[in-house]
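Only one protein chain is missing; all other protein chains are in place.
And now, chain A:
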Amino acid sequence: MGANMKYQVVIGLEVHTQLTTNTKIFCGCSTRFGAEPNSQTCPVCLGFPGALPVLNQQVVEYAIRAGLATNCSITQRNVFARKNYFYPDLPKGYQISQFDLPICQHGHLDIEVEGETKRIGITRIHMEEDAGKLVHADIPGVDDSCVDLNRACTPLLEIVSEPDMRSPDEAIAYLKKLHQIVMYLGICDGNLEEGSFRCDANVSLMPVGSTVFGTRAELKNINSFKFIKQAIEYEIERQAEILDDGGKVVQETRLFDPNTGTTRSMRGKEEAHDYRYFPDPDLVPVIISDDWIEKVRGGLPELPEAKRARFMSDLGLPEYDAEVLVASRELAQYFEDAFALFPQAKTVSNWVMGEVTRALNDDNNRSIAECPVTSALLADLLKLMEKGTISGKIAKTVFDEMYKTGNAPEKIVEEKGLVQVSDTGAIEAMIDEVLEKNPGQVAEYRGGKETLFGFFVGQVMRASKGKANPAVVNEMLLKKLQG
């Protein structure tokens, strides 16, 4: 992309996060994903005549959580507004949203790109209801569309950033950070494919050195980090070409096509809506007291940044380990639970990042929450290793068995006869046998080729089927060879 030399890209992101409340924002219907179409509806979310919205207080609490976690100030008098437009999956003909007084404002997130920390401003976070879904019937000769209103009225937070990002990498770093935070807060399931976390990107170019933003295009509803990056990259190229040719970028909404990796125009400015926002008279203003804010603040979980710092300073973990472990709240929790029972941070970290992660990946990318080897079982395994009951190598075998069966390590070790041999008599016998079988190597060793020591250890371990205590083997072997 030679364009990058000439133009500076400016990116602002609007993220819609669907909240994990049990019920919808203005009615008591379930928010469960994937149910039979229109089975989770009532007069309120169907927008039936006479029905009235009543605010789900949990949504407000979740919004406060998001605001506090992103360093926003919390608006204490909140007004809902009607955003008027016609769409077949918008039952009331307007969407209830917040307009001039969003619940959270003036926040920021720090991201790291190529080792440098950068602060990205958060303009606002507001609460709103989602629309339903159009289902275009796939029947030959039928061009009717169906409307599924299960999703109508489910709660969303719209998180709007400042146009502070200057590269696709920064945009992705910001999104991933935001994604991690909403997951930590427990307010969003973070599922991109199901649309629980979706993003619109505003992209514009300006000549390097300029401070005046160019005309932007809005890329709508992209549902994977990879696609967002592709869409922005494509958009930079497209706009650069237009500018290079002396043309003007038009302000419009564009859709990303994952199949071609390109964006195309969805609607132009001439169709720009006049949403005619005004305060929704059906909903009384929500007053958020200082007490409420403090209560929510008190209940906030430790966020990834703080957790990572603590893992490094208190537990002495390397930065790499800390970063990997805090990637998800569940993984960090798993680590901490195991660590509580087996307080050797680096050992636990190695196992979590190593065997545990590998096993889960091999098992169709199962989540840590579904790991058959619980944190307590892992700690038990590590204890067996520490006591010398089994070797580190055997421990890996035992782990695989635990993963398969969910059984306790003691049971597996006992049933499979994997107990480590530390009995000096037995080990001595094996050593003698190995030395006897390999007189040549013994002579070479004694002649000064000390690198052969590893060969003897290996042979003894093999003879013991891996069960010999390596420390005892080392010690005795050294004596014998020297003696």
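Keep in mind that, in the parts below, a residue touches a chain if its C-beta (ideal position, glycine included) is under 8 Å from a C-beta of that chain, and two chains touch if they have at least 3 such contacts; residues count from 1.
Keep in mind that, in the parts below, contacts and distances are computed from a predicted model.
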| item | value |
| --- | --- |
| Undisplayed chain, where the name is taken from the UniProt record, one of "Glutamyl-tRNA(Gln) amidotransferase subunit A", "Ferredoxin", "Sugar ABC transporter substrate-binding protein" or "Chemotaxis protein CheW" | "Glutamyl-tRNA(Gln) amidotransferase subunit A" |
| Contacting the left-out chain in the complete assembly, out of A:P43, A:G186 or A:P258 | A:P43 |
| Touching residue (missing chain; options A:A35, A:V54 or A:A471) | A:V54 |
| Touching the absent chain when the full complex is considered, from A:R82, A:R124, A:R216 or A:R329 | A:R82 |
| Chain not shown, touching residues in chain A | 43, 46-55, 82, 84, 86, 88, 91-94, 147, 274, 276-278, 281-284 |
